[in-house]
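Following: one structure in structure tokens, then a few remarks.
Missing here: one protein chain of the complex. Every other protein chain is in place.
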Amino acid sequence: MTPEFKYRKHKFDEGEPLSPWREKIHEVIFEADTFAGKTFDVALIITIFISVLAVMLDSVQVISVQYGSMLFAAEWAFTILFTIEYILRLISVRKPMLYAKSFYGVVDLLSILPTYLTLIIVDAKYFLVIRILRVLRIFRIFKLANYMGEASMMMNALRNSRAKISVFLYTVLMSVVVFGSLVYVIEGPENGFSSIPKSVYWAIVTLTTVGYGDISPQTPVGQFLASCIMILGYGLIAVPTGIYSAEITREAMKKKDVTNNACPSCAYEGHDKDAEFCKKCGAKL
Amino acid sequence: MTPEFKYRKHKFDEGEPLSPWREKIHEVIFEADTFAGKTFDVALIITIFISVLAVMLDSVQVISVQYGSMLFAAEWAFTILFTIEYILRLISVRKPMLYAKSFYGVVDLLSILPTYLTLIIVDAKYFLVIRILRVLRIFRIFKLANYMGEASMMMNALRNSRAKISVFLYTVLMSVVVFGSLVYVIEGPENGFSSIPKSVYWAIVTLTTVGYGDISPQTPVGQFLASCIMILGYGLIAVPTGIYSAEITREAMKKKDVTNNACPSCAYEGHDKDAEFCKKCGAKL
Amino acid sequence: MTPEFKYRKHKFDEGEPLSPWREKIHEVIFEADTFAGKTFDVALIITIFISVLAVMLDSVQVISVQYGSMLFAAEWAFTILFTIEYILRLISVRKPMLYAKSFYGVVDLLSILPTYLTLIIVDAKYFLVIRILRVLRIFRIFKLANYMGEASMMMNALRNSRAKISVFLYTVLMSVVVFGSLVYVIEGPENGFSSIPKSVYWAIVTLTTVGYGDISPQTPVGQFLASCIMILGYGLIAVPTGIYSAEITREAMKKKDVTNNACPSCAYEGHDKDAEFCKKCGAKL
Partner (left out) sequence: MTPEFKYRKHKFDEGEPLSPWREKIHEVIFEADTFAGKTFDVALIITIFISVLAVMLDSVQVISVQYGSMLFAAEWAFTILFTIEYILRLISVRKPMLYAKSFYGVVDLLSILPTYLTLIIVDAKYFLVIRILRVLRIFRIFKLANYMGEASMMMNALRNSRAKISVFLYTVLMSVVVFGSLVYVIEGPENGFSSIPKSVYWAIVTLTTVGYGDISPQTPVGQFLASCIMILGYGLIAVPTGIYSAEITREAMKKKDVTNNACPSCAYEGHDKDAEFCKKCGAKL
């Protein structure tokens, strides 16, 4: 779902040193500590945002008819800009292949490739939508806002509860398969439940409390069963929430409450961060 | 979303002192400690409530036709009342401009302005609805109920988890853009997914488990993808809940984990319950 | 929502003592400690359950036509049974008026009154549905299952977070009024948003993620605003959940972690329940 929020810098600590001008480009493009780096990032995010908006608007019939040529020109302008950026990124890292194969490297490439492909392939409608993946590049905004720590803490909590969430997801999937099949037998094709896959789809719509209403049970037994699924889904939401809450609470407590420094006099550990004296023996920490 | 729950009083500690009668008005209008102040607040809240109800009922065709003139009269009565109140508020504070530019100052002005504007502008339908913002003035009810502490604690927890919630919101927005575009390609205009913005709208309706059902996927692949979005949305709700739960728990514990006893030597407060020595100066507690 | 889960017994400790046979009836009807009391409660709950089912089935056209007379007879049988029970309850308590005016006293009366009223009033359709309130009497099941402690703990947590939940509810109500009015202006009667109250209803349907789809925005601006409400509602659910989670956690911790007994030797408090020696000075507790 969310890409890894690792700080790039450390990845490039190894390898041969870059020449000064490539070092400079690297600083501007990859870092957000200097003024130039920050400005570049802000400009990039705005450009990406506008280019994604352009792709979205291009799909609207009315706009496409009237402003089609303008959007076409804009698209090529963005593509060329992003191509230059991509090449600069490749140049300014010590191991270009490592970048090219990383998550962002692939996304960066996918943002420019489809437009070039339209020159070769005639019906490239499906390729064009890939450009929307540019939106993922905006995740770099967190580097700017210093949200990396928060984001990585949230990812940590997700990772730690991975096993529990798997068990939960599996239970959900089992439930919708069993309930979906049951409702298929009870309601049958005459009430819109035309096949088991479709009934399972309906069970998912119901269990997750989405409830489109395009298919809904008509027989009393079907409605009773649907009620059971709804109440199950209504209660089951407590499970992932409980898991994640506990994990976040644990993660948050670990970080804040206590330092690892032992008292030099009595070796008591677990002092508050702002403690200046040991709370057990009164010695200066 | 919610206006700042700051206690007014402290804002007006500076500036030249008010004359006694303005001091008196200030006490009645801005404070809720005295009997007069409480009575004024209760009366004000009831008046606001009725006036908002009148605006709402006025929009109902049947009622507007029959009781139109009565509602028109009531509206002017309310507007004049609120205007007097507004003027009294301006008079009874030391720095009127500060009040006028504050959140409540603007809301107070917006509650009366639209009615006056109907005298100048003919088609003021849109302006009239602004009067509904009066409803925000009822937030003052919390001052009466002594809920300021609770409200500010909830706001604190929100503020502290701001960064995490931003990351979450951003992930949600990315997801709906990517999924919406995907479904647009898969389902296409013939199934109601007429443009990417509309498909993104559908993805939001699905991910947040609202599920209007005005647009819904018809192809098996589209329904499979929709199922993924639903389960994602169903599970993702755990994230903000976990964040906020942890924050509220932390906020609630902070209050309890710590004693109120000041250090006899350095007067530092906020010692752990099991502390035997002051953690700031090392004196025996 | 839920009636008070107070244990009846204590309410009747005062007043003149009951004669032995009334004491006996009281034991059977009001207590669940003896075998007779338990049997009575189980029988009562089953009877109530069947009688509620009968009322519900009576409203189904097909069943009402075919089994109408049977259901009519059953209803009178239940009513006479419950009347006898009500009289016995009145007899076997020391202060009958106190019982009659209590929550369960009123519910008990409302379960029998409507059937008698049909003898006097001809068109008593609306009165008949009141009989469904019998369902509330089944809450007594918790007395049997010894769930009183759990139930009262949950109520305590609700009561303690009352202030915070009020602030939350108020924010929700403000939001739907403001958003509803906004959408009313944007979409207007031509798209089904015929009045502000109806638009507010739609905003509630959307914010709570119910999403019937009977009214849904048609204009792009309306859909954008709807998206905002959905995401707001999707995130806002974290607030009551966080509040209640923190409260339940606090309530659960209070009970379990720690005894109030001080160490007789060093007076250290906060020992685990199973501690036999002081963990600070090693003295026998």
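We call the chains A, B and C, going by the order they appear; numbering starts again at 1 in every chain.
In this section, a residue touches a chain if its C-beta (ideal position, glycine included) is under 8 Å from a C-beta of that chain, and two chains touch if they have at least 3 such contacts.
Here the structure is a predicted model, which is why all the values come from computation and not from measurement.
J.: One chain isn't shown here. Among C:V172, C:V185 or C:I231, which residue touches it?
T.: C:V172
J.: Residue-wise, where is chain A in contact with the chain that is not depicted?
T.: 163-164, 166-168, 170-171, 174-175, 177-178, 181-182, 184-185, 189, 194-197, 200, 206, 209-213, 216, 220, 223-224, 226-227, 230-235, 237-239, 241-243, 245-247, 249-250, 270
J.: For chain C, which residues reach the chain that was dropped from this view?
T.: So the residues of chain C touching the unseen chain are 1-2, 52, 55-57, 59-61, 125-126, 129, 132-133, 135-136, 138-139, 141-142, 145, 147, 150-151, 153-154, 157, 165, 168-169, 172, 197-198, 201, 204-205, 207-214, 233, 237, 240-241, 243-245, 247-249, 251-253, 256, 271-272, 274-284.
J.: I need the residue numbers on chain B that touch the omitted chain, in ascending order.
T.: Listed in rising order, the touching residues are 209-213, 241, 245, 274.
Operating definition for what follows: only the chains that are shown with their structure count from here on.
J.: Could you please state the distance in Å, as a whole number, between where the Cα atoms of chain A are centred and where those of chain C are centred?
T.: 40
J.: Just the number, please: Cα centre separation of chain B and chain C in whole Å.
T.: Averaging C-alpha atoms per chain gives centres 29 Å apart.
J.: Where in chain A do residues touch at least two different other chains?
T.: If we look for residues of chain A contacting two or more partner chains, we find 209-213, 241, 245.
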